[in-house]
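What follows is a structure written as structure tokens; I'll ask about it next.
All protein chains of the complex are present and in place, except for one that has been dropped.
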Amino acid sequence: QEDEVTITAVMHSGLRVLDPVITTAHITRNHGYMIYDVLTAVDENFTPQPQMADWEISDDGLVYTFTLRDGLLFHDGAPVTGEDVVASLTRWGDRDSGGQLIFDVTESLEAPDEKTIVWTLTEPFAPLMDVISKQSAVPPFIMPARVAATPPSETITEYVGSGPFTFNEDEYEPGVSVTYEKFDDYVPRDGEVSWMAGPKEVKVDRVVWTTMPDNLTAINALVAGEIDYIEQLSIDLLPILEAAPNVVVEMRDPLGYVTIGRPNHLHPPFDNKLVRQAAMDALSQENMLATMQGNPDYYNVCGAIFGCATPLGDETGSEPVTGGADIEAAKAKLEEAGYDGTPIVLMAPTDVVSLMNQPVVAAQALREAGFEVDMQSMDWQSVVQRRAQQNTIEDGGWNMFFTNWMVPEVSDPLINVMVNGRGDDAWFGWPDDPEIEEMRAAFVKATTPEEQKAIAVDIQAHVMDNVNYIMMGEYLIPQARSTALEGMIPSPVPVFWNMEKTSE
Amino acid sequence: MTDTTRSTQSAFAALTRLISLPGGARLGGGPIIAALILLVIVVASLAAPLYVPYDPLEMKALSRLQGPSEAHPLGTDPFGRDIFSRVMTGGQVSLLIGVGAAVVSVALGLIIGLVAGFFRMADAIIMRIMDSLMAIPAILLAIALVALNGPSLGSVIIAITIPEVPRVVRLVRSVVLSAREEPYVEAAIALGSPMPKILFQHLMPNTFAPLIVQGTYICASAILIEALLSFLGAGVSTEIPTWGNIMAEGRLYFQIKPGLIFWPGLLLSLCILSINLLGDAARDVLDPRMKKREG
Amino acid sequence: MQFKSKDFSEAERVLKIRKLKVGLTGRPDAAPVLNEIDLDIRAGETHCLVGESGSGKSVTSLAVMGLLPKDALEVQGGLIDLEGFDITAATHAQMRELRAQRIAMIFQEPMTALNPVLRVGEQIEEVLAMHTDLSGSEAKARVLDIMDQVHLPDVERIYRAFPHQLSGGQRQRIMIAMALVLDPDLLIADEPTTALDVTTQLQILKLIAEMQERHGTAVLFITHDMGVVAEIADTVSVMQKGRIVERAPIRQLLTDPKEAYTRKLLTAVPSLGPRMRRDGDGAKPVLEVAGLDMTYGGTGIFRKSKAVHAVQDAHFSIAPGRTLGIVGESGSGKSTVARCIMRLIDPTGGEITVSGKEISTLGRRALQPHRKSLQIVFQDPYRSLNPRWTVARSLCEGPINFGVSKAEAMKTAAELMELVELPRDALDRYPHQFSGGQRQRIAIARAVAMKPDLLVADEAVSALDVSVQAQVLDLLADVQKRFGVALLFITHDLRVAAQICDEVLVMQKGKVVEAGPADEVLLHPGHDYTRSLIEAAPGREWDFANFRALTGAPLTQGATP
Partner (left out) sequence: MLGYILKRVLATIPVMAIVAIFVFLLLRLTPGDPAAILAGDAATPDQLERIRDRLGLNDPLYIQFFTWVGQLLQGDLGTSLISNTSVSSMIGNRIGPTINIALMTILISVALAVPMGVIAAWRHRTWVDFLVMSFSVLGFSVPVFVIGYILIQIFAIELRWVPVQGYVSPGEDFGDFFVRAIMPSLTLATIYIALIARMTRASMLEVLGEDYIRTARAKGVRENVVLFRHALRNAAVPILTIIGTGFALLISGVVVTESVFNIPGIGRLTVDAILARDYPVIQAMILLTAGIYVVVNLLVDISYSFFDPRIRY
């Protein structure tokens, strides 16, 4: 008890929802990786690797057979069986957009025996392994069948996984702190550690996640040695940490995030492609990112909608937004479009630090280009509510908002919800874009990486021309850890296996 | 006297005492200096557009968080905006919120309080509602209201006003209740003065002095509450600089750029100090009978 | 009348004041508050200090106690010597030692002078704790003993009582006990009986005399009541504007005052003898009260508040041009009667008929036209005038309510100013810029401006000192003569009642115990209570205005004032 090793980590937000299927919240996904395991997982090259299971694909691409490895146990001591996997995948497939696509072409998903799962499709679905190995937004975590039987609209109430950590329910305080303990019976697989793939070897006894509403407080606490790790740092505060000898600032997530602006395609003036282009001309990634991040080391002017460092990443056609603001071009387009000065309702959240700056910067740029901008401040919840309103502006509608994604969440046309062009069924902003839908269908059918890449480039070019949304660039969020922490794995999802805490 | 009037009266007494400063009006120079400071701040804020070097909203992404320089006397904020321009302009809205909240809550409170104090029938109902409003924590109410209406200037003022109104009502009511026992009110009744005349000409003027004190207190605290709301992300739109949201935005940078908090904070403190001093002096001037026994 | 006449020249001198000058703190050049006062008091002597309000009586006593408010007043010269010890040069610690042990003081208002949150026993005991080494139980025994000596009943209970649980007289006795518990050599009493009714007053005076007898205490007694002075003084000093203008043994002062000011003071003391009967002209009464009943309280949802039956079954009437006085001890219901008649409160029973119209149950609106014929003058002239209003505005309020134009109302106001002998420019001033007597005259003018049929004066002169009181009484008489109003005059001062009433009503505990023509009630009281009131009146054997004893019966018919 005395020399129990505890890591105290300050996470980017408080854990409130414990069901990693019902929500896409990052903190819940991170929680999922702590206590659940996944069948397969991508490594740092975006290649799916076996984790709980190895797999085989039939030559016609219609039958996927997964075989569970030995020694997998749930935290309650029960072995993980094929039945659990089937139940978990089914619940996940109801919720995840990629999963839905697979289930649309699923003939059967069965567990013929304790260790085997057979997934039969009606037609080939080339990205299947990519989808189930993804680390975002809703990875298919494996739960006991009885838990997975919970309807997907209800949250689960039992938190038993087969992952490397167990969840300490007594010490869980929603939104404040959550405690994980090493699961002694976890058997790591062998191989090399790489992102979510490879052995998950836990080298500490406990991990405590807390939240601190105030980044400055967290930094002060780290410097004072009261905590071990901060998941997200405010760039501007780095100088404080640089002076501290006991703290290391580093990047665990080299892919980072993208920030995007979404116009509402339903209402004037953004129902007009020219006006959308004018907005894109007026905006400048450099200005936006510099204001958000300050330090150029932590942002990346990048026009690739699927991310600059991902296999599908390509910057075709992004010059208008990566090349700085072109106010003249924007004015010309507005003129041509006959923009009548209708104010643009720009929703500006005030309570989410990472989303506060974009609307302010954008408002200024758009005004310079001749837009009338009505920037309306509200809390993020109001944005969430209002962005779902298709009403006209007079009836509480909107014209534009900004949000952020982790790069893995946008890294291909199936995962990236913003390239969905199905009108009312599309993501908020509702572009009705049959062309892009055709391209996405082709992408699903494509069988080789080269083919996929070619289609992705087409989609990239189309999005840049049609301005389905405006890619505002990539940014990185550094983490800080105490020098006592070693062996952390670089990964978009902060994982707590493999790390050690040395006592000074 | 019933228990409620006693507690309201002591609350009223509490309030008037609360606002009094050392020496009161006898401090002589105090109120004059305060008036001067306030005048300078108000004029400087109103006239800010005429002399500040930059548009307070103008961002220069590449010159963020700079130290004081010739171009930027107080440096720049995280958006590369000129702090000096923002702080001076920010006074406009902060003062507007302060004055707005004070005027609105005093006006509403005066009317409701007169009614409650004079018409016994309405009294019980009004006072229960006021008690309820008072029991709801102001800051939570404010957050909720701002979430409801969006953080416009108006909703911030309303949010600040709602919890203040019951305090004003209690104050006015207690003054009315005690004043109506005064012999001169009985004399007026005996002289055949009609009720409205007694209410507005005899009773209402009694509330002015404590209301001025209360009003200055509300004014000062409104400016502060706006700062707290901004801190919690529920303040006035970030596009409109106020001392409150400048400080709230600057709070992250407290250790690396204290000026973001210091300058608006300094003006805010000076204002609140002066307003309090003035309110105090105004009370002494307005009410010759309120000469404090300071022996 | 029996005056004290002991010679004290042999007795030890307890207090010696020489050329004492007290002025505003830090302003030695401003007019001094006390100007070169000399005073000697010897052991066993009672030295009375009299004079108009504001003449410096209290300041003198505070200076001796070393309790001048140091922010406002300071000793600027002279000597205060207490048995050879110079008080003006004493340190705080020395002063603390002196107080209670060698000089003690009884303050005017017993309610405010006792700490309301401490038990009275503890407050007395504190003196012992500060100045003696007595153990707790000894101290308590001592306290109970002194409480017994001041004739407090049920001392064990009163020991544990809080001041508000005691009557005024009891509180004052606590003050006295506190002052005497350590047998001081000098006792200063600043108007110790002013707030008390005559019977209680008498007891307190006796008590002090008893104590003095036993301990040989020197007493400095401050009062404005010449009757009291006549009863208790050995020597009298008369103060005016910070100076002692005359000092003499009591008999000499009362029979042969040297100073004009002293004479003025004495002649202003109203006589106890009732005025000459004036014959009524038999006109119909302005006011008729029948079976008036008033009960306060008695309602409440959760607890029945105790009902106070303040007036029971009162009957009387007043004819135009005549004065009815209501006398009686404090709390006997006098003001309640007045407020019922004025319909400031709603009587719980009985009839009130004004000029033939029953008004006791009229609603606010129906009452309005009758307001004109009823007016009232209150005890406290300051509080009965709106401090924010100019005199003119106050005077015009009533007439304007009854449709008189503003200009006309102003004209009447200016005339009234003459009537009450105030300068015309007084109209533009505010109440706080007037003296008490002037304010009361304004209040009377305001009432008269309505040309009422009935004027109620509730203790209208009680707050004023004798000389001012006399002026106001004259004014009332004048008004009555001119306009023929009926006057309902409420007072607890028999001398005042005797002076101006045609009829007198004596109230006790809400009941009218005796009523009749003034001379009959005062000269031949029928009720024990009336008799005890009259007998307790101090100095009733002396005719102050004529500097001589009343001959024969103490009370005789006076002349028309």
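Labels for the chains are A, B and C, by order of writing; each one numbers its residues from 1.
In the analysis below, a contact is a pair of C-beta atoms (placed from the backbone, for glycine too) under 8 Å apart; a residue touches a chain by one contact, two chains touch by 3 or more.
From a predicted model like this one, the values you see are computed outputs, not experimental measurements.
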Touching partners, among the displayed chains, of the absent chain: A, B, C
Touching the absent chain when the full complex is considered, from B:Leu46, B:Ala138 or B:Leu153: B:Ala138
Option touching the unshown chain, where A:Val207, A:Val223 or A:Leu312 are the choices: A:Val223
Among A:Trp92, A:Phe270 or A:Trp427, residue touching the chain not depicted: A:Trp427
Chain not shown: contacting residue from C:Val14, C:Cys48 or C:Met65: C:Met65
Absent chain, residues of chain A that touch it: 14, 16-18, 22-25, 28, 95, 97, 137, 152-155, 157, 173-177, 210, 212-214, 216-218, 220-221, 223-224, 226, 351, 378-382, 384-386, 388, 403, 417, 425, 427
Chain B residues touching the omitted chain (full complex): 3, 6-7, 10-11, 13-14, 17-18, 20-23, 128-129, 131-141, 143-145, 147-148, 163, 220, 224-225, 227-228, 231-233, 244, 247, 251, 254-255, 261, 265, 268-269, 271-273, 276, 292-295
Absent-chain interface as seen on chain C, which is shown: 65, 67, 71, 92, 95-101, 104-105, 107, 109, 112-118, 126-127, 130-131, 162, 164, 175, 178, 301-303
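Going forward, only the chains that are shown with their structure count from here on.
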Geometric centre distance via CA averages, chain C-chain B, whole Å: 47
Complex contact set, residues of chain B against chain A: 57-59, 61-62, 64-65, 78-80, 146-147, 150-152, 232-239, 251-256
Chain A - residues contacting chain B, complex: 214-216, 234, 236-237, 239-240, 286-288, 290-291, 294, 348, 350-353, 356-357, 360-361, 363-364, 375-379, 381-382
For the chain B and chain C complex, residues of the former touching the latter: 182-184, 186-195, 197, 202, 205, 288-289, 294-295
